[in-house]
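Every protein chain of the complex appears in place save one, which is left out.
Letters A and B mark the chains as written, and numbering starts fresh at 1 in each.
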Amino acid sequence: MTTVAVLAALLAGAYAVAVLEAWARTGRMRPGGPLFAAAALIGRESFVPRKPDRLFFEAAPVLLLVAAVLAAAVLPWAPGLVIVDLATGALFVNAAFAYVLVALIMAGWGPDGAYAMVGGWRFLGQLIGYSMLIVMPITAVAMRAESLVTTVIVDSQAGVWNIVYQPLGFVLFFIAAMALAFLPPFDLPTAPGELAGGVEAEYAGRRLAVLRLARALLVVAVALATTVFYLGGWRGPWLPPWAWTGLKTLAVAAAMFALGGRLPRVREAHFLAWCWKLGIPLALLNIFVVGLLVLAVP
Amino acid sequence: MIHGARRGAWSGLRRLTARAQAQMLAAIVVPGPEVAAALGLDLAGAGLLPAASPRHASVLVVAGALPAQLREAAAVLYAQMMRPRAVMALGAGTLAPLPGADVVAELSQPALLDAVRRLRRAIAGGAFRRDAAGFDAPVLRSRTEYVCPMHPEVVRDEPGSCPKCGMTLVPREAQDEGGHAPDAVDASTGMEMEAGRGGGESAYTCPMHPEVVRDEPGSCPKCGMTLVPREAQDEGGHAPDAVDASTGMEMEAGRGGGESAYTCPMHPEVVRDEPGSCPKCGMTLVPRAAAAKDAPEAGHAADAASEAAGGRHAPMDPSGAEHSAAAHTGMDHGAMDHVAGHSTFMSMVAVTRDLPRSPDGLPMDWIEVPFGPLFPGLPGGLSLVLTLDGDTVAGAAAQAPVAAAAAAVADAGGRGLPAAEFARRLGAMDPLAPVAYRLLARRALECAAGVEPDSRGARARAGAAERERLASHLAWLAVFLGRLGLEVHARRSWGLAASMRGADAARIAGLAAAVRVLVRGVRRTPLLETRLAGIGRLAADGRLRGPVARAAGVAADGRVGDPVYGALGFEPVTRPDGDARARLAVRLDEIEQSLRLVRAAGVLDDSGVPGIGAASGTGEALVETPRGGARLAVSVERGRVTAARLDTPSTVLLERIGSLVAQCELGDALTAVASLDLSPWEVVA
Partner (left out) sequence: MHAQTFFIAFFGLAAVWFGVAVFRTSSMVRSALALLFSQTAIGAMFLAMQTEFLGVLQIMMMATEMSIMAIFMVMYMMDPGGLGAMEMTHQKRFSIAAGAIGGGAALAVAVLTPWGPVVAQAPAAAQQTRALGLELLGRSMLVFETAGVTILTAMIAATAVAVRRREGKAAR
């Protein structure tokens, strides 16, 4: 029952995210847009390129979908409303997100096309930049909660949300989460106008529909993770807990889209330089400061 | 939509999806969105969504007449699109080899709006048909090429041996034809396909397992899917789901016939009658070309059209380079033999020793990737082939296949064209700057005839030229911002660029506020300057012109010293850096400057033909087109142009692309090329 409820919430979130993404791209809010897009994609031809690595080509969208759902499976929507409340939840989120990279490499390699391949390997380069900035801020979050359990992490923010307690960690995690979900301006693996869709270039019809759904779920998962780790999860007055989680998650996703639409796509070299020369020292500083706070303010 | 529809009967679900597809029209524009904008079309404003790749597009919009080379490229593009797909022709003449247009309209925004409405109806009612036919064109099937199994970059039109390793070249397309020949239904050309159908031979095969072939309908013994009639698979530019099996070497290795010889990819002197591994290096032996011909590939469904559509010749080709192309470039066998002689273990250091090496010292596999001539994000008509070393550009070959137009105009003079006709042709040469080139012809002719232009007319023509600059810069801005991912600004820029066409001074004054808001918005975009700094640096020299030269600190501007512009209060804009950032800044400044100049000019008019009567003489003129100064020298005899010499700014830019993108990251290289605002139409060969 809980599983069904959470999956329904994830699908609803993916739908809302698709509406938001179309809004960010076209400037128009069309509540029915994703339905039309999905119906149109299902009716279109799907296609396997000439010399594909068929296994990779077919498996990649599914793996992306599975990675996003697994990451969301350990994140609570409300007390008790979580698929698995793992003792290592905060670590498991990282593990599931790591397979986004594997899925994109497979999607890039599979179709045997240069644009897709460059897109896939580009994402590996991107990972070198963002991965530490996912893990290290979560470390600081776990330090405050003194637990890796996601529900305990939400409870640890009963007084002050982590966005206030460790704003630096929030900013770093937010940016890294955008890079993880390859949202603009970090959309290097897809890069419309540069790689003709990159890893998406050879997918069409129902396969593209799965890929797009997986991507939308991934955005929901990273937004939900941001909510749980930094925005107090389900905490909030008046509304029921799940509503707060949903609202905060959508707000995070909307903020990501709004920010992405206003920034030019980063250059891979710049992104790596910023992540390693600025991001990682700041993340270490964040861990240090949070450590001091945890010791000083019991 | 006979070539564009999916084969099949209507059902409730299909009706639903057809209606949804009619709402979500993703368009790919030929020759390019910048040409469409110059023709006054705002595609986003008409409800057409941009498509990143032809695979995602459902409409091919043809804006204006296409030269023959681009029609062929467009046919390949069409073949790459997924069905249901449609062609919308706006003011286009001949379309062949493209199929006939599903919707025809004239070139104007109201006509476009109406055409989109009709297209939606056509797709909603015609996305599926029982009699849908395949699309075939000579450009899709006439590519039989010969390729070296070891050096995929070696591609020849004729059989022979590889210049690098001496192996016999393997025919690429011929493999399939040979494999399919026994089966009439499965043959690769349209004619044979028809013949097969006429004969009533129907074979049923599984969409997933092409090796399953039955005489009767039923389901696949392997996966249980319903078998489909064989011809249905072969219908189109790409066989849906059927292009399943690879046609490459692996298959040959597995299935090679008895008379094949097997050889080592690394050691051509090793030849065996049976499969196995090389005694020198341990690699699996591959069959030689003899095997390729005999490889029994019956039941392997793929047709020539799909081959070409997915093949390396496609101009905008997402699967353009293959992984095979990623294999060893230029390996030297002398070195290999030396190494392998005393060891059966291949040392990578030795193997890669003679690979071409980029300055970073990493020996890597190089692949050639085609961009263009119809690549979204590059000017339509510009064909760029980049050799990629990882994601670094090791080399580039840039061509302008549409440049024939410019050459034709340049030597048209030889045939003694009437002056008015010459001016008309020059104006039609570059769809991105017709006004500037008409003006150029007029000035040169007037100079040759010794006619003094009237000052009011000159002022109006300067105004019209500035309007064109405004439209051109805005369209460039839209392309450039779009490829940087700033889609909101890009969309506004497209709309403004399109509405500049034919606008009078009052209308432009009305749009000025919106243009200024856009320019300010772009200038204030965070990180944009950092993003662009240092990309595509070109040092100023005598030959660079236009905004590219002005961005490198040289006030090279045909308008300097022109009394008409002097009266309008013109001052050239320059920036020192010479990179993409400076080019953006210069063009943004010039957009504002052109707004001021248009207002100062008051009237905009470039109508009328140069009246030079029956004068004779020679004349020369320089006009600052949106891309820089273009020069024209003409000889006129009794009112007819007998000789003309044209020099355009894009010609110089095209030559520079190679050095401009060398050793850049791929994204930076494409940004650098886009920042030039090169018009392939005006390139003089």
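Criterion: contacts are C-beta pairs under 8 Å (C-beta built on N, C-alpha and C of every residue); 3 or more make two chains touch, one makes a residue touch a chain.
This one's a predicted model, so the numbers in the text were calculated from it and none came from an experiment.
A.B. asks: Of A:Y15, A:F47, A:W77 or A:F92, which residue touches the hidden chain?
C.D. replies: Of the candidates A:Y15, A:F47, A:W77 or A:F92, A:F92 is in touch with the missing chain.
A.B. asks: Looking at A:A116, A:V149, A:I163 or A:L217, which makes contact with the chain not pictured?
C.D. replies: Result: among the candidates, A:V149 touches the missing chain.
A.B. asks: Given the contact definition stated above, which residue among A:V102, A:V171, A:A255 or A:L284 touches the chain not shown here?
C.D. replies: A:V102
A.B. asks: Which of A:L35, A:L124, A:I280 or A:L293 touches the chain that is not shown?
C.D. replies: Selected residue, touching the omitted chain: A:L124.
A.B. asks: By the contact definition given up top, give the residues of chain A that touch the hidden chain.
C.D. replies: 53, 55-56, 86-88, 91-92, 94-95, 98-99, 101-102, 105-106, 109, 112, 121, 124, 127-128, 131, 147-149
The definition used in the following text is that only the chains that are shown with their structure count from here on.
A.B. asks: With centres defined as the mean C-alpha position, give me the chain A-chain B separation in Å.
C.D. replies: 34
A.B. asks: Can you check the complex and tell me which residues of chain A touch chain B?
C.D. replies: Touching chain B: residues 24-27, 35-40, 42-52, 54, 109, 111-118, 121-122, 125, 184-185, 187-188, 190-197, 200-205, 208, 260-270 of chain A.
A.B. asks: Any idea which chain B residues touch chain A in the complex?
C.D. replies: So the residues of chain B touching chain A come out as 6, 13-14, 16-21, 23-24, 44, 49-50, 52-53, 55-56, 58, 82-84, 127, 238, 240-241, 243-244, 246-248, 302, 306-307, 310-311, 316-326, 367, 369, 375-377, 388, 390-391, 482-488, 491, 525-528, 530-532, 665-668, 670-671.
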